[in-house]
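Only one protein chain is missing; all other protein chains are in place.
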Amino acid sequence: MLDGIAVDQVFVSLKHWVLGYSPAAIEPAVSILLTILPILLVFPVLFALTTVLERKGLGRIQNRYGPNRVGFFGILQPMADALKSLTKEDIVPASADRTVHFLAPLVLLAVAFLPYAVLPIGRNMIAANLDAGVLFFFAIGAISELSVFMAGWSSRNKYSLLGAMRAVAQMISYEVPLLLSSIAVIMAAGSLNTVDIVNKQAGFSGIFPHWYVLTPWGFAGFVLFMISATAETNRSPFDLPEGESEIIAGYYIEYSGFKFALFFLGEYLGMFAISGLGITLFLGGWGAPLSFLTWIPSWIWFFAKLLGLIIGFIWVRGTLPRLRMDQLMNFAWKFMLPMALVIVVSAGAWRFLPQGVTRWLISTLFLAVAYGLLARGVETRNKIAKRTYRFAE
Amino acid sequence: MSQVAEDIMEISMGPQHPSTHGVFRMDVRLEGERVLRLKPVFGYLHRNHEKIAENASYLAAIPYTDRLDYLCSMTNNWGYALAVEKLAGLAVPERAEYIRVIVAELTRLQNHAGMVGFLLQDMGASGTPLMYAFTQREKVLDLFEELSGARMMCNYMRFGGVRVDCSPEWLRQTAALVAAFGGFLDEFEQLLTGNEILMARTQGVGVLPQELAINAGVTGPGLRASGVNYDLRKVDRYGIYERFQFRVPLGEHGDVFDRYMMRVLEMRESVKILEQALRDIPSGPVMDPKAKVRGLRPKVGEAYARIESPKGELGFYLISDGTPNPYRYRVRPPSLINLTVLEDMCLGQNIADVVVILGSIDIVMGEVDR
Amino acid sequence: MLGLGIVKGLIETARNFLGSYVDKNRLVTVQFPEERLPVAEAARNFPFLIYDGVDPEQGLRCVACQICEKECPPRCITIEKSKDKKPDFVGKSQFYPAVFDIDVSVCMSCQICVEVCPFDAIRMDNEFELSTTDRFGGLLWTKEKLARPNEHYLAIHPTEAAEVEARRAEEKAQAEAKKQQAAVTQ
Partner (left out) sequence: MTLEEIKNRLQSGVPGCQVELVVNGSPSGQNSLLIDRDHGFAAATLLCDQIQLDFCSNVTAVDWPDREKTDKIKTKQTVDGVEKEIERTIKTRIPGYLEVVYHLFSMSKHLGPVVIRMRTGNRSDDVTVPSLTPIWRSAEFQEREAFDLYGVVFEGHPDLRRILMWEGFTDYPMRKDYVPPPDDELEGLREQ
């Protein structure tokens, strides 16, 4: 059986092996290229697989097959989609602001690839080991709203304008709970460097890892993180910017052909990036879930967890209807924000209390009380209640 | 589109819009996302069904009634057949009455299931409730195809009975479907009724007060959701509905959630009716022997008959002048009249609710535009 | 408790997801060209004319009485009577249609022509793969394209065809008996 470490470091050693052949003068350039190239290849391929996975998953949820005609079990469907979007005519509305209309998908794509620099995909497999990795991630994440608004505004279409307004409002208001729920982890790990965070979670007590998700405040933080991640990437219960049934397709209504496909690529890459961060912060990055499984290479664990989160996104998309704009904003500011602050308090309590049951009880108590109060607030504000019905003979 | 003030936006929702349930247009004046004014525009699917029926014989009008509310062709046929039977004074044999109740309640099941599926589709659930509803609808349509020859354009009822008798095998399949339908409804309610997002999106949205509902002539589940006890199966007692025990669900708030629950609870009542009808359906002829197939010439006079179609009160008003063609043929379209209150319900709500409110009224453009 | 309804909904979709792999009647999709649903016996699409025996010209049951042309709601049938007559199945000489066209793009397959036809000459076919590129000529079906042997009718609508056969055989027997009686009294 191959020695675990060798397989784990296969890509790192491959890179050094290729570096050996490059002439010394351009060696730093080649090394940068060799780290960027796999990211540019692996994640678009993952995007292709996810589209098939999504359509087959949604299909099976709805008791039907998914695409199964192109290739074996529909595997080549993304090739067909790519070909279709390439050959489709690229229509630009006459009254559109052409340059901004053209730049919007490119800005979205550039911004979508940047966050992968700080994601530790495997043991010392990270593009840029920045000390403020998480800070860099959130700073870059904020630019995608710009491209969405560029698309909405430049198409000069009423529906796309509505979609763009919604997108900007939603992304900004869900940026706050996203940050706050990750603050608890940064506080516990004591560093913004993603590799340090992963190393902090690397140890095992018994067969269970030291993942933050296994602590009460960590689990609540993870749930909050994933809800705001769904909102950040405009996915299902929060897909108001592209509310097909209301404003037809939101900001990318006037895009067709390859630009339309670029928007989708950008959205999926954003989803992978933010799930990657979620894995790094809460699910122990590339760490193995159980102590006796560490022989499996680290990067396989990263992609396995990524696959798990993607299935979660698809599952939620297949089930839930869409929220309304004001409910979305209320939920962000009046439920998620206070909840995130309570998580920070609970993480603090966890940090300074001695080990053992009391620590568990107190932090879960914080969370339970906060959840009860805030949930009742949501229900009374939306006036939702179970109803009984009378019958006339 | 006139730009009245800078922040007022006039948009036209439809006639080509994913959730206007057909070619229906709404001129909506928005301030941000809030609706200030909403004028419905009709006529895109207008074929002048009434003129066609006035130039054709009584029998030839029946296949056209399939195309009125093209989701419930059986109840349309029944409404028209009932009107002509009232006009010409024809009797309907027992077995035919039972078959009419069975197929009408089957139509109600598939229409209400479809309506809930479309309503959730408008709310953004990406097709899952719609697919579950349509799986059941397919089973009902297969039964219609087995019985009348066509899934949606059944052309099944005649004056004085029904065209073809149903075989015992067909009755067994119907009983199997009805038995399984309760299970489907439980699964459907578990997916939807408790869902907080659904409750948030529909409770308190598009409220229709009781007086306005009566005054504006809203009929069907929309009216009963506002708490008015008016179900034609109980009021007019047409056909043989008084032989079956079933209850009429009534709502209190008259909002979109109540209209959704009306459909679900009415489906449960229809299952009860179907069980009783399938249990005691007699044998015998299905067509009044002396009723002539063609060349019906009712005496001079007029008649107005109405039935409880899944959309509301579907009425047929016929004036005969003794010739084989009806002199005046008028359809009272529940979908069109239920739309009278669309603007009243949408004022002040925002644009995402307009789509949901329209979905909760459950219109079919074939019936609105005729 | 907020979120409980959503969790119940998620469990429901998970049950359907797993059920579609396990439970046969959950996954109802039929892969059309490869798998085909059996066509319902009463299914109807477009009408066809029936002829007895082998030769469509001689055996055509239609006697061009034009009742179906009058009763057809969208008026898509056009018939032109022939000048001469030919004997029908009981030997009585009847007209036959020189031209019998159905404009299939107008026909709404409502089968009223079948109902009003007193000579069982027209019945509904259940063939549905009929798309053609030629909008005018291709969809105006002439007599030759409409004529089908009686065996085809027996194949697609067995029970209904059996009754019609029984009735026609009995009529034929009565006609025979009357003819013999007429021959005897002569």
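Observations
First chain written, first letter: the chains are A, B and C, and each begins at residue 1.
Heads up, the rule we're going with is that a contact is a pair of C-beta atoms (placed from the backbone, for glycine too) under 8 Å apart; a residue touches a chain by one contact, two chains touch by 3 or more.
If you're wondering where the values come from, they're calculated on a predicted model, not measured in any experiment.
Here the chain not displayed is in touch, across the complete complex, with B.
Touching the chain that is not shown, out of B:L212, B:I240 or B:A291: B:L212 (per the contact rule at the top).
Residue in contact with the omitted chain (choice from B:D255, B:E269, B:E313 or B:E367): B:E313.
Taking the whole complex into account, chain B touches the unshown chain at residues 42-43, 46, 48, 50-51, 86-89, 212, 214-219, 228, 230, 235, 298-306, 313, 315, 317, 319-320, 327-328, 330, 332, 336-337, 339-341, 369-370.
Criterion: only the chains that are shown with their structure count from here on.
With centres set at the average Cα position, the gap from chain A to chain C is 58 Å. Centres computed as Cα averages put chain A at a distance of 44 Å from chain B.
Contact with two or more other chains is made by residues 128, 132, 135, 191, 194-199 of chain B. Within chain A, the positions touching two or more other chains are listed as 61-64, 318-320, 379. Those residues of chain C that touch chain B in the shared complex are 2-6, 8-9, 11-13, 15-16, 28, 40-44, 67, 71-73, 108-112, 115-116, 124.
On the chain B side of its complex with chain A, the touching residues are 9, 11, 17-19, 33, 120-128, 131-132, 135, 191, 194-201, 203-204, 229, 231, 234, 247-253, 257-258, 261, 265, 350-353, 355. Of all residues in chain A, only 58, 61-64, 158-159, 162, 236-237, 239-240, 243-248, 317-327, 379, 382-387, 389-393 touch chain B in the complex they form.
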